[in-house]
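Would you mind keeping the following structure in view while I ask a few things?
Excluded from the complex is one protein chain; the other protein chains are retained at their positions.
Now for chain A:
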Amino acid sequence: MTDPFSTISSYNDASRYASARGSRTPPGSVPGARQKQSIILIVLTYLIFFALLIAPLLQMIAGAFEHGLHSFISALTRPAAIHAMAMTGAVVVIVTAINTIFGILTALVLVRGEWLGTKLRHVLNSLIDLPFAVSPIIGGFMIVLLLGPNTIMGAMFAWAGIDIVYAFPGMVLATLFVTFPLMVREVVPVLQEIGTQQEEAASMLGSYDWTTFWRVTWPSIRWGVLYGVVLTIARSLGEFGAVLVVSGNIMNKTQTATTLVYQDVENFNIAAASSVALVLALISVVLLLVMEWAKKHKEHKAHQAHNGQKGVH
């Protein structure tokens, strides 16, 4: 599997398993010299995490409230900020909806689509990961190249009265490109794990259709889908490079929350930038917590399916 994140999700099962069995090395059993060493290692790890992750977060909170609560609120309620956040919200909603539908369908075709043939499925499988390898800046640039005002397609759309680049549709397209692998990569392993037995049993009684999907497939993949949705939201909320290139970052028009942060920093308005960034960071932390929660359910499901299979054999 050519998936950079597969290692990440597979880790979860093992970790659950290990923690369920309890600690492997009870602290009391460690001899003196080794205990000292282990304490040093733990303290070092704390230091790394503090310096790399916690300190920057705290510093930004301090930055947002540098001039008091009042300036924090006024930075968030200025018209540009409200417009930018609404823009981000609209992009997130549309991208998440489209990406969820096409992500699930692509995953179904990848795992179950015999009609495609093995070779084509391999090609499709490696195509899906390509956006991971593309710098977001390049992702945005590609859309400008294809649909910009100087191109044939761009001119055609402009003639039809639709602006794509430097407008909302382009931003959605750029974000769709960047988030495409996230949903597919969450659903594919689940589909592979549950196997086709249940679906076949259901299909025997009719054909594979909506009923089979909703009654049989959906209950098994829904936690994977939820996880994919959260990842998509996080990524589309935070997308910066691709959107910056495509949107042109026009204030009160195509500016999103992240590009507003960028512009504030460029204008040396650090406190305002921190305020908007803090809101984004808080949403990310909430999303992270939802991910942890979904992960637990997903593993629970995977474990059940796994045990069920064992029971059959």
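One rule holds in what follows: a residue touches a chain if its C-beta (ideal position, glycine included) is under 8 Å from a C-beta of that chain, and two chains touch if they have at least 3 such contacts; residues count from 1.
By definition in this document, contacts and distances are computed from a predicted model.
The subunit not displayed here is recorded in UniProt as "Molybdenum transport system permease", chosen from "Spore germination protein KA", "Na(+)-translocating NADH-quinone reductase subunit A", "RsgI N-terminal anti-sigma domain-containing protein" or "Molybdenum transport system permease". Interface note for the absent chain: among A:Ala75, A:Val91, A:Ile143 or A:Ile221, the touching residue is A:Ile143. Checked against the full complex, the one of A:Ala86, A:Ile162, A:Ile250 or A:Val285 touching the unshown chain is A:Val285.
From the options A:Val111, A:Val187, A:Val216 or A:Ala234, the residue with contact to the unseen chain in the full assembly is A:Ala234.
Summarising the interface, chain A meets the missing chain with residues 1-4, 6-8, 10-11, 14-15, 17-18, 23-25, 27, 38, 41-42, 44-46, 48-49, 52-57, 59-60, 62-63, 102, 105-106, 109, 113, 115, 124, 126-139, 141-146, 173, 176-177, 180, 234, 237-241, 244-245, 257-259, 261-262, 265, 270, 273-274, 277, 280-281, 284-285, 287-289, 291-292.
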